[in-house]
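Structure in structure tokens, see below.
One chain of protein is taken out of this complex; the other chains stay put.
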Amino acid sequence: MIKKFIENAGWPRIIIALFLLALFVAAPFVGVRVDTSLSNTLVRFGMNGVMVLAMIPMVQAGCGLNFGLPLGIIAGLLGATLSIEWNSEILAKLSELGTLYKISWLNDLFLTTWREPIGFASAIIIAVPIAAILGWFYGKLLNRVKGDEMMIATYVGFSSVSFMCIAWLLLPYKHPTMVWGYAGKGLRTTISVEGYWLHVLSDALALDINTENIHLYVPTGMLIFFAFVALIVWIFMKTKTGTAMTAVGSNPEFARASGVNVDRMRTIAVMMSTILGAVGIIVYEQSFGFIQLYMGPFYMALPAVASILLGGASVNKAGILNVIVGTFLFQGILTMTPSVINSYLQTDMSEVIRLIVSNGMILYALTRKVRAGR
Amino acid sequence: MGNNPLLRLEHIGKEYYGNRVLSDISFDINAGEIIGLVGENGAGKSTLLNILFGMPVIASTGGYEGSIQIDGRKVSFTSPNQALAHGIGMVHQEFSLIPGFTAAENILLNREVLNASSMRYIFSERVSTLDREAMNGRARSAIHTLGVNISPDMIVSEMPVGYKQFIEIAREIDRKNTRLLFLDEPTAVLAESEAEILITALKKLAASGIAIVFISHRLSEVKELCGRILVLRDGRLITDQPSYTLSTRQIASLMVGRESVRREETPEVTETVSTETDAPKKKKKIRPALKVEHLWVDMPGETVRDVSFEVMKGEIFGIGGLAGHGKLAIPNGIMGLYPAGGTVKTFGKKLTLNKPRAALGKKMAFVSEDRRGVGLLLDEPLDWNITFTAMQTQGRFLVGIPYIFQMRNDLAMRKEARKFIDQLSIKCTGPSQKAGELSGGNQQKVCLAKAFVLRPDILLICEPTRGIDIGAKTLVLDTLKQYNKENGTTIIITSSELEELRSVCNRIAIVDEGKIAGILPASNPAEDFGMLMMGQVRNEEEGEFSA
Amino acid sequence: MTMFNEYWEIVRTFLDAYGVSYELAGLIVLVLIWLLLFLGRGLSFFRFLMRWYQRLIIVTGLVALGFWLFYVGREHQILLDNKNVNGLKALEQVNVSINGGESAELMPGDRDMRKAVGPEFEVKAEILDDNGEVVSTITKTVKIGCVKNMTISLPALAAGSEDFTLPLK
Partner (left out) sequence: MRKIFDIIANNAVPAVFIIISAFAIPLSGYSASYLVQELLTRIGRNSFLILSLLIPIMAGMGLNFGMVLGAMAGQIGLLFICDWGIVGIPGMVLACLIGTPIAIVLGIFCGHVLNRAKGREMVTSYILGFFINGVYQMTVLYLMGWIIPITNPTLLLSRGYGVRNAVSLLGIRGILDNLIPTIITGTQGTAQFVNINGGKSFIMMQLPFLEGSIRIPLATLIVIALFCIFIVWFRKTKLGQDMRAIGQSQSVADSAGIPVNRTRIIAIVISTVLACYGQIIYLQNMGTLNTYNSHDQAGMFSIAALLIGGASVSKATIANVFAGVILFHLMFIVAPVAGKNLIGDAQIGEYFRVFVSYGIIAIALVLHAWRRNREREAARRSLRGNKGDE
């Protein structure tokens, strides 16, 4: 029974889970509050969850781990910045709509309570088509290089990020909160989303207990949003297309013999991954409070990849459960190690531990014997 | 050496998992002899070679019986290198040459001539530089022995196929101690003239004292080259006699002939079936279920060039032939899995080739010979495996609105899977077990179930009994017969095992070197099929050979 | 952490007792790693011996090279000290140069530092009187070995004592 469980979960996962558990147990003894740690973990979980979800379609369709996540993130960044750039125009257009149909209360809502949700929604609405287009090209590219997807994805991600570095400087953004003050052009490296859609999901329905003994903050809205996206992915994987996608990843020859268009399924999967990446970064930003441009998205793929692998996924099989478990474990370790280890050893080892755990996990997945035929 | 033969086999036998593949093989080989070893696929030739070469697969499956002696001393090899050290060389059917290397580099691969290096002890001999001059010289002399003229500096990838074969043989000759050479189908890729040069070369080689074992399906060549012929059938040595005492026809019948085994039942020929021998008038009235004209298929290692045949509705049609001659390409090509051309008509309607979806749409189903590669989703549960194709092509096992939103109906899938698990008695823990965890026979049943779920009009099956045990074999074949009888489904079976085809089929087509050598009713004597397989009919027609 | 400190203390006392510098100990550890890496396998006995013999020579050569490099390449800090010591009075003014480099001008009570590379160096001291006239010039070759720092007491050097490195015995 226990043996079976260990076999299913895999040693690295169990060790890391036990390590995390030990950290939580040890926390009170070194003066770290468990409740705030837990809150932090939950916040980080919600922030990163959607980006980790973006791994699922590509892994399931046999395109390997999506090291090209930065491409999706770029779409998200474009959506985010454009939503701020056009924020007032969008709101004006919407309130015009309200005036047109003589619904003044709607008009008020647009300009007050709904202002921020509309900003957030517009970011996503702008980002998704961009992500879909980028994903389509990216998918076509990956179909041509079957067998080498991961390495190429990595460098497609890198080169797109560095390409966008030039673009951020040159694109004709005008909004004063976003461009460099002295030059009047070129976007800043970090842009605050305060006043636009800061914590628009995190604070919705948030549970915030702040008494003398307990400080607990649960970003309910963000968690619900994550659950909602996860549900969509889950349902999608159960549709006819989703089933075909899984079969393509499991055995492309079988899928082809069953009349499935393998390349098309892979393209759809890549597009989905890219779109989820775009949505993921916007969710991340609304909680984080800043849009990080330029080299910001550079290494964002690695934590997401490590999370899903930590959750028990392999290079060609991944599910929602893997995402939830993996993200929680990974973010838990990220939250707990700095506080607990640092108070114990009086040194900041979190960065090093993050490097070793996340890359060790990816390495473990890459060197595991994959089934024959691959 | 005295009177001891070069190689003596005594009572060699071998079982794989209780499956006897070789029994009581004994023969001698003397220096300078050329021996022809012939037998059908599965007769045990490759197992015999594996034992002689000490392939790890033999030891890992429990070793072998009997003894092997070289120069009268008993030997037992556990790795191919030991066999090589004892002077046994082998030229495999598929090339093992490095394309970017020159002829000389390939001939001397891992036996390069090295300059002495002062650093060889500190690191190893591998840091010594190559002596190109000496290597070319050795390569040249090895090639020269074969009587061909190939420059040692020629890059292998730029050589014609025939040359590559010579390079392979030259590599074995170059080994200083090679005394016994096994050649597995060396002429299969050669043109007529090249084959002649090779045969002359081999004779020369034998005259220099090297014993040669020549394995080939081209019986005329075997007869021309070899002094003695050994025929293997069903793991037994059927005959060992000088070649002049045998005609090619006799050899062919010895290989396939099972005259002693009378067939107990001839499959009943249903009325709809028309064969070439009977009822030629009826043929016009009944539309063939499948009509294939000038089909070519580009399947690696199994190419067919120009194939035409017709299959009647309700018929069980067999396609036989030796491995590598293209029989597998026919169903694979029709189903669109490999690039194909020509015309294929089902019930009079033209089928779009190269699109699996089109073939599946015509209510055709396919059971692949490559179970693990094409036939199954090894990492997915059984119900997925069984219902996936039907779901994707026929829209079954789904709920929702077509084209807009359709979710799979796990319940229905499981129900269907359970039905087939009972029907075909698949041994498993349930519909959610992974297909990869089943045994070969049960996996084959899953593949059949997958095809049956499609409710096909035409069912194409490749190698239905490959790699499964006897019990499962009968069950699979019986299931097919029964399915044919109950549903009137047209079934096309491709198999290397002639007996199996003869026991279930109405008619059998034999494919030889990419072409159909002939179509005969299954009731014809096995010998006739054997002759077709060996390409004798064609040769006789062309008048090149007379027995 | 404390465990490691204890362990290190043991090693340290051991090394101190035998007068081995820590750097040398580190080098020895590296030698061991080198040896491990050169283990041969799957060879006939003669070849095995040959290989060991030759590899041993190479490894020894490399290690010796390492020690030699350590010896000749080491940079030392030479502290020049012009203070009263053991009854010797500080010099009025002294100009010191090491290996012909830039010279240091030391007044009474001054201390200065110069660097030297290699196991020995030449120190040249020009002793000046109140008027700034050169009274005498002392040139001396000092063997320093692998020691990292050395303090030369200039009054002792000027007095012609052989024992001029601080602390004086």
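Letters A, B and C mark the chains in the order given here, with residues in each chain numbered from 1 onward.
Everything below uses one rule, namely that a contact is a pair of C-beta atoms (placed from the backbone, for glycine too) under 8 Å apart; a residue touches a chain by one contact, two chains touch by 3 or more.
Computed from a predicted structure; not experimentally measured.
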Displayed chains contacted by the hidden chain, counting the whole assembly: A, B, C
Which residue, A:154, A:220 or A:322, contacts the hidden chain when the whole complex is considered? A:154
Checked against the full complex, the residue among C:28, C:72, C:113 or C:134 that touches the missing chain is C:72
Check each of A:3, A:102, A:144 or A:174 against the chain that is not shown and name the one that touches it. A:144
Just the residue numbers, please: which parts of chain C touch the chain that's not shown? 1, 4, 8, 22-23, 26, 30, 33-34, 37, 62, 65-66, 68-70, 72-76, 117, 148
In the complete complex, the non-displayed chain touches which residues of chain A? 67, 141, 144-148, 150-152, 154-156, 158-159, 161-163, 165-166, 169-170, 186, 302, 347, 349, 351-353, 355-356, 359-360, 362-363, 366-367, 369, 374
Of the residues in chain B, which ones touch the absent chain? 80-81, 96-101, 105, 109-110, 112, 114, 125-130, 161, 189-191, 296, 298, 300-301, 303, 305, 326, 513-514
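By definition in this document, only the chains that are shown with their structure count from here on.
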Chain B and chain C have mean C-alpha positions lying a whole-number Å distance apart equal to 77
Separation of chain A from chain C, taking each centre as the mean of its C-alpha atoms, in whole Å: 58
What part of chain A is in contact with chain B in the complex they form? 235, 238-240, 243-244, 246-247, 250-251, 253-254, 256-261, 316-317, 371-373
Which residues, counting only chain B, touch chain A once they are in their complex? 335, 337, 356-357, 360-361, 366, 368, 370, 372-380, 384, 388-389, 391-393, 395, 398, 400, 405-408, 410, 436
